[in-house]
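A short worksheet on the structure shown next.
Missing here: one protein chain of the complex. Every other protein chain is in place.
The chains carry the letters A and B, assigned in the order they are written, with residues numbered from 1 in each.
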Amino acid sequence: MNTPILDVQNLTAGYGAKKVIQDVDFRVEQGRIAGIIGPNGAGKTTLFRVITRLIKPMAGEVRYCGKDTARMAARELARAVAVLPQTLALGFDFTVADFVRMGRLPHIGRWQSLQEKDMEIAEEMMRNTEVNGLSNRGITELSGGELQRVLLAQALAQEPELLLLDEPTSHLDIGHQVEIMDLVRKLNKEKNLTTIMVLHDLNLAGLYCDELILLSEGRIFAKGTPAEVLTYQNIEAVYKTVVVVKENPITKSPHILLVPKDKWNR
Amino acid sequence: MKSIFFLLMIAGSLCGCGSDSPPAVTAGRSLTDSTGTAFSLEPLPSRIISFAPYITQNIYLLGAGDKLVGVTKFCKLPAGEKKQVIGDLLTQDIERIIQLKPELVLATKEGNKPEVVNQLKGLGIRVFVLSEANSWKDIRSGFMQMAELLGKTADAQKILEQLEVRLSAVREKNALAGSPSKVFFQLSEQFHTAAKDTFADEVITQAGAVNIAHNAVGRWPMLSAEEVIAQDPDLIIIPLMGNITEQAKAGWEKFPLLKAVKSNKIVIADADLCCLPTPENFVGLTELISEILHK
Partner (left out) sequence: MRKIIFLILFVLLIISAFIALRFGSVGIEWREFWHSFTHPSEQGTAHSIIWLTRFPRVLAAVLVGAGLAAAGCALQGLLRNPLAEPYTLGISGGAALGAAVVTVFMPIHLGAWTTPVSAFFGAMVSVTLVYLIAGRRRFSVTGLILAGVILSFIFSSAVLLILTLASPLETNSILFWLIGSLSGDKVSIIKAIPFFIIPGIAILYLFGRDLDAIALGDEKAFHLGVEAIRVRQILFVVTSMVAGACIAAAGMVGFVGLIIPHAMRMMIGPGHKPLIIASSLAGAAFLVLADTVARTVLSRHGQELPVGVVTGIIGGMFFIILLLKQREKMSF
C-alpha cells in the first residue's frame, strides 16, 4: 500500500497545559479532497494549526509522505505543503503579480533572483485561478472573492503536493463560495493535488469532499465518505440540533436541512 | 532662547590660560599650549582668528585688533570694526577658516571642541589652545601668554601695572569695612549661579565679599529660591541678558524683607563685564561690586 500523503497519528495538542484535541488519528491518500468539520470549539482550527506546524503536538505525530513534519525545515515544508490561512496582514500594497510570485519563495535561494521559469509558473497559476487580469492591481483593493483566488494562485505557485485551506469560503456569498470550491476541485482533478480543508458549511463539505472528518469536543466523532459521516444521527449528536438529511437531487450528495427549535416536536 | 543665551554666556566665560608656562622674560623663543604643543614665537602672526569672546577682547586690549581676521558671533567689537564671523563656540565654519588663511587660531580648552581643534591641526593650521583662567593670578599669566604670542609683552605689562594699582585701591577700601557682605550672582531664572573656581566667585572674593554659592556642588549649580532667601544676600548681581533680567529683578522685589531689596541693591550689570575673564573686566567688576557694597 502507498504511504499516505498525510498521516496524522494519535495527535494530542492544545495551548499551555490545556488539551484542545486528543488522540486524533486519520490519513489522507494522494489525490483526495478531505474536509474537517465540526461545531465551534470542536478543535478544527487547533488541528489545522498542528497540521500546518504553527503549534507543536503534545503527543503523536503529523507525517507528510512518511516524514515527521516536526523534523522538516520550514522551507522544505513550504515546498511540499501550501497553506491558505483565514487571515492575512495586508499592510503593504503588493501588486497581485508580485504577491503571487512570492509563492516561489521556498524554491529560490537567498542569493538567487526570480528566474524566467518562476515567472512562468506564477503566470500559469494566475491563469488557472483566473486572476491574470488583475496582475497590476494592489492586493488591498481586491474584493473578498478576488483575494481568495489570488491567495490560491500564490499557494499553487509553491507547486505543492498538498494544499491546506482554512475555511476558504467564509465571508463569501454563495456564488463566490461555489466559484472557489469549483476551482479547488478543478485543480484537484487536473493536478492531482491533494487538498484538506476546514469547512464550516456542511453542505459544501458534502458537495466537494471525498472524505470527511467530523470532530466533536477535540476527538474524532466520525470519519468516512460524506454519506457515511453526514447522517442526521451524527449531526444531531455533535451539533445538538435537529436536522433533516436529504439527498441533493442532482449531485446525490447528502444535504442538510435545518429545523428551528419550535418545530422540533413535529 | 533665553537659556541658550545663558549657555553661551557661560561658555564665553570659560577661558583664560594655563599658568605653568615659563615667565615671559626668561622664555626662549617658544611657548607651550594647554595641549602640550610647542609654538615658536617667530615670526609674529599677522592673521589671527579668535574662538572666544574674551580672547577677542584681550586682543583689542593689547592693541592687536588689526591682526584679527575672524571672530565668533558673540564677540563684541569696538565701534566701527567689522570682522568675518566664523561660528560660535561649539561649531565653527571650517571652510571659512581655511579661506581666511589664519597664521594663528586662538582657542580655549574648555569652551571649544577638541574635535575642531584636531581637525584644524590636521589641515595644517596652527591652533594655540588656551586654558581656563578664573583667578587674578591665572588671568594675568594668561594675558601675558597671549601678549607673548602677539609680540606685545611691553604693552601687556603696562596694562597689568595700571590694573594692579586699581585693585590695591579696592583692597584698601575693603580693609576699612566691617564683616564681609554676601553676594548672589544670578545667571538664570532658575537661579543658576557661579560657585568656586569661577570668574564671578574670584571677583566677589577680591571685592571683599562672600559668594553665597561658594561652597555649592559643581561649578554652575542651580540654587533653590529658598536657599537664596535663607542666605539673605546684601547684593544680587544679574548680568544683562535679554528680557529675563528685568523679570528676575521684579521677582526678587516680591520679597521686600530681603536685605538686597530693602537697600535697593539688585544690580543689573553688563554681561561681558560679568562673564568674560579679561584682566580689565576682572578689575572693573571688582570695583563695581566694592563700590555698591561700600556705598
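Definition applied: a contact is a pair of C-beta atoms (placed from the backbone, for glycine too) under 8 Å apart; a residue touches a chain by one contact, two chains touch by 3 or more.
Predicted model, so just to flag it, every value in this text is computed and none were measured.
A.B. asks: Given that one chain is not shown, which residue among A:Met102, A:Val178, A:Ala227 or A:Val242 touches it?
C.D. replies: Of the candidates A:Met102, A:Val178, A:Ala227 or A:Val242, A:Met102 is in touch with the missing chain.
A.B. asks: Touch as defined at the start, partner being the missing chain; which of A:Leu77, A:Met126, A:Leu214 or A:Ile235 qualifies?
C.D. replies: A:Leu77
A.B. asks: Among B:Lys76, B:Arg96 or B:Lys259, which one is in touch with the chain left out?
C.D. replies: Missing-chain contact among the listed residues: B:Arg96.
A.B. asks: Using the definition of touch stated at the top, determine which of B:Gly122, B:Gly178 or B:Pro256 touches the missing chain.
C.D. replies: From the options B:Gly122, B:Gly178 or B:Pro256, the contact with the absent chain belongs to B:Gly122.
A.B. asks: Among B:Leu31, B:Ile55, B:Leu68 or B:Ile86, single out the residue that touches the unshown chain.
C.D. replies: If we include the chain that is not displayed, B:Ile86 is the one touching it.
A.B. asks: I need the residue numbers on subunit B that touch the omitted chain, in ascending order.
C.D. replies: 4, 6-8, 10-11, 14, 72-73, 84-91, 93-96, 98-99, 101, 110-111, 113-116, 118-119, 122-124, 192, 218-220, 222
A.B. asks: With the missing chain put back, which residues of subunit A would touch it? List them for me.
C.D. replies: 52-54, 73-79, 81-83, 85, 87-95, 98, 102-103, 105-106, 108, 110-111, 138, 140, 158
One rule holds for everything that comes next: only the chains that are shown with their structure count from here on.
A.B. asks: Just curious, how far off is subunit B from subunit A if you go by their C-alpha centres, in Å?
C.D. replies: 81
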